[in-house]
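Read the structure below first, then the notes.
With one protein chain held back, the other chains of the complex are shown just where they sit.
By written order: A, B and C. Residues from 1 in each chain.
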Amino acid sequence: MLIVMQSHASEEKIEKVVEFIKEKGFDAHVSTGEDHTVIGAVGRKIIDKRDIELLDGVKEVIRITSPYKLVSRVFKPDDTVIDIKGIKIGGGNIGMIAGPCSVESYEQMDATAQKLHSYGVKILRGGAFKPRTSPYSFQGLGEEGLKILRSVADKYNMLVTSEVMEVNQIPLFLKYVDILQVGARNMQNFNLLTNLGEIRKPILLKRGLSATIEEWLMSAEYIMAGGNREVILCERGIRTFEHMTRNTLDISAIPVVQKISHLPIMVDPSHATGLRDKVAPMSKAAVAAGADGLIIEVHNNPDTALCDGAQSLYPEQFADLFAELKALAEVIKKNFS
Amino acid sequence: MLIVMQSHASEEKIEKVVEFIKEKGFDAHVSTGEDHTVIGAVGRKIIDKRDIELLDGVKEVIRITSPYKLVSRVFKPDDTVIDIKGIKIGGGNIGMIAGPCSVESYEQMDATAQKLHSYGVKILRGGAFKPRTSPYSFQGLGEEGLKILRSVADKYNMLVTSEVMEVNQIPLFLKYVDILQVGARNMQNFNLLTNLGEIRKPILLKRGLSATIEEWLMSAEYIMAGGNREVILCERGIRTFEHMTRNTLDISAIPVVQKISHLPIMVDPSHATGLRDKVAPMSKAAVAAGADGLIIEVHNNPDTALCDGAQSLYPEQFADLFAELKALAEVIKKNFS
Amino acid sequence: MLIVMQSHASEEKIEKVVEFIKEKGFDAHVSTGEDHTVIGAVGRKIIDKRDIELLDGVKEVIRITSPYKLVSRVFKPDDTVIDIKGIKIGGGNIGMIAGPCSVESYEQMDATAQKLHSYGVKILRGGAFKPRTSPYSFQGLGEEGLKILRSVADKYNMLVTSEVMEVNQIPLFLKYVDILQVGARNMQNFNLLTNLGEIRKPILLKRGLSATIEEWLMSAEYIMAGGNREVILCERGIRTFEHMTRNTLDISAIPVVQKISHLPIMVDPSHATGLRDKVAPMSKAAVAAGADGLIIEVHNNPDTALCDGAQSLYPEQFADLFAELKALAEVIKKNFS
Partner (left out) sequence: MLIVMQSHASEEKIEKVVEFIKEKGFDAHVSTGEDHTVIGAVGRKIIDKRDIELLDGVKEVIRITSPYKLVSRVFKPDDTVIDIKGIKIGGGNIGMIAGPCSVESYEQMDATAQKLHSYGVKILRGGAFKPRTSPYSFQGLGEEGLKILRSVADKYNMLVTSEVMEVNQIPLFLKYVDILQVGARNMQNFNLLTNLGEIRKPILLKRGLSATIEEWLMSAEYIMAGGNREVILCERGIRTFEHMTRNTLDISAIPVVQKISHLPIMVDPSHATGLRDKVAPMSKAAVAAGADGLIIEVHNNPDTALCDGAQSLYPEQFADLFAELKALAEVIKKNFS
């Protein structure tokens, strides 16, 4: 931590700051420049930098060590590659997850999975517990949904991902699901994160609607701090002033995250845009920018979907898109797993 | 719901839209203007308007009924006044909640409460379970914290509020706490909201960092839909591009909410700004704009606080501020309860 | 325009609204639903919809005709293709503009242009008048800069673009420049836009930092309303809460704009991210998403650049990137012109 004193700070004020940080368990290195005295505070303790900023004569306090450790490339320079029964995500392998917003029935899942499997998709998605902004909307099938998901996936030899919303749902998810999804609204549900740190299945951690990249990485740190090293980040759009799309998909988060973290980063173009005809261009953008995977909503019959039909692709649309994405991946020397 | 057709929409396309909405359980009223045909869809069913927007020839779909009902002034024209053992919030009565960020010890709470009580504060706050962005920070005293809070409050005949973070903590809170607080990060934890709808104690519902006012009201609707009619809204700053304050306190949310809802709205200037010297001006602004209450962080010794000391007022600062706030309230013909 | 009355609106209130809009020059069509009466106001007059919203008994006023006309696909269904001396932008042709932030000297421009020309770039960029946030920064060479730009471009048979900042600079730009650029800060300099509507050279209109897509299109409308039909839109990042990149490049603006407007849309990844190592991934994302062109900062020696060296590519980096972009374009069946 660097403490920059105001240009007119007296010796006495400097001394007081030095005493303060020593009391808090830090070493102090004073360096006097032409204009400003700068005090380096060295130590491993955690301190709220505002406490120092409020001391007399302090101009600014600058944190120089990152708040996250395990998610950082400093800690682990090489890309993390998640490997689930041979299906790889990260390090040049692009994962493709597809499926409907909600599990509605066995027939719907079977019809959808059969198509996706035929196109080469290896991971099936489908919501069983749905977070809905209105108390009057369809809330999901619950455990029944997870059962259907598992049974259909087994039929086609696919993996399965679904969103876990509560700590007490974790045992259920461990039984049925290969990748546990944490939704955008739960990105800072710290108790849930802590508990997911104790299991040993991969977590797909969506970015909160208004979460900075640093906060997002801190949430991944929560999971990793518990011992679970398999975290997949997932960008799904941030909230901005622009309302022509539901959210603004932050494609630049891909190279930013890949520089500072070793974790794979996927993109969800369906929730980001909220509109079917924007899914294809944004999927292509994500792959071209270097994303480690995509999670796309596809429904065997979007017109009758109980949820988010408007952003779900028709199976044939998805097939065309997937072919194009494979060709783009080849150009940048990656490949879909 | 109004469906505006494109100006060149054919009879056939119009017919198809009419069929579609009838199938979904709505009545259709077609009105042909010079430029555009407009179809009114009348009914009580819930439908994703994007499903209609994707139909051929549709230009735009406009929802004309609000998504919330119970929170609306249409449903209940008069201000809701929360009355807890004679302490009133709403309808001209301004509530004042004060206390430290976290309960740290009996001595700290007692010293703080003794001062606050002497200034006329009737409701004490203090966190027992703390949501922290870093897994390496102080996480609160848990039930022990709630016990201390209750025992100190009883000593000074005060009410108590604290943040509940999980469904399974609710019984504990019912035992010790008068007002249950829902934090900004939990504003869309729908399962928690549903469960809080089933209890009969007032809920202080903070606005999420990036929640629109409509989403916030929908979360209040979740609670009210369960039968709990005592919801207090609490504005605590929204996330914007400006980083000189931690968040941007949206003072204009006060008159906006008061126009469309009968629920009282409080303001938390401490978390919104994150800096002690901004708490006084923003508290005064909130009262002048018509807020129904304030929740302010005060610590008997902010310099040693385990959490958020930088935004906590010294007891004497608070005393001066409270006196000024009472004078401002008088001008706008309200009073602190 | 549709005027939705409140559910309890009396006959008298409805009558008053009808009178009001008739007075303003509109025809009124009243349609009475189960819950709400809706009044359609038909006419060509301009009216501030808030004037109606303030009338007694009105719930909401909805504009159903777009505020822009000439920029819309309704007005012109086919893609506009800008053709400057055989170099095409739009309708499947991707334009590539490259060059340094500022024109610094003949030698610098010559060295840069020589390389770019050898890579196949046909349009050269370079600032002569620079908008700088600090009054103490380098402000550009002025007319001397434009002369250098023109003379170097002529040497390599290239086109030239540069930013015009004031109405009285227009004659100068007409003399030296092929495409006139309007910077993000001038996107709503309406007087400048009006004057650019009267010339007959293409305008590259950057999106303002906090401009909605609708406002951006309205600014293009200003230019087109004057008779200049050659407008190229340019997305260059919007301001959001995320500060790890200078701005957030809104890639989704590409398909959104292409759906509602016939105008070509380019992307400026250099200003959007502000960092050299983010330029390549974002350029690829833009092309994959369907952008009609890119404008990229390249400097013969970024380390000595007087301005924005940190976001300028080295010539060799650009060469590699351009090759990759051509391969991506091929996959989506477009080509660089």
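To be clear about the criterion, contacts are C-beta pairs under 8 Å (C-beta built on N, C-alpha and C of every residue); 3 or more make two chains touch, one makes a residue touch a chain.
Please read all numbers here as calculations on a predicted model, not as lab measurements.
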{"item": "Displayed partners of the chain not shown (whole complex)", "value": "A, B, C"}
{"item": "Hidden-chain contact residue, picked from the options B:71, B:184 or B:282", "value": "B:282"}
{"item": "Residue in contact with the excluded chain [from C:221, C:268, C:292 or C:324]", "value": "C:221"}
{"item": "Residue touching the undisplayed chain, where the options are B:240, B:301 or B:317", "value": "B:240"}
{"item": "Chain B residues touching the omitted chain (full complex)", "value": "210, 212-214, 238, 240-245, 248-256, 259, 272-273, 277-278, 281-282, 284-290, 324, 327-328, 331-332"}
{"item": "Those residues of chain C which, in the complete complex, touch the missing chain", "value": "46, 48, 50-51, 53-54, 67, 131-137, 165-168, 185-186, 188-191, 194, 208-210, 215, 218-219, 221-222, 225, 239, 274-276, 303, 307-311"}
{"item": "Chain not shown, touching residues in chain A", "value": "2, 4, 6-8, 27, 29, 31, 33-36, 38, 40, 42, 59-60, 62, 64-65, 74, 239-241, 243"}
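Throughout what follows, only the chains that are shown with their structure count from here on.
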{"item": "Most widely separated chain from chain C, with each centre as the mean of CA atoms", "value": "B"}
{"item": "Innermost chain, where centres are averages of C-alpha coordinates", "value": "A"}
{"item": "Computed distance of Cα centres, chain B from chain A, in Å", "value": "27"}
{"item": "Where chain A and chain C are represented by their mean Cα positions, the distance between them in whole Å", "value": "31"}
{"item": "Shared-contact residues (touching 2 or more other chains) in chain A", "value": "210"}
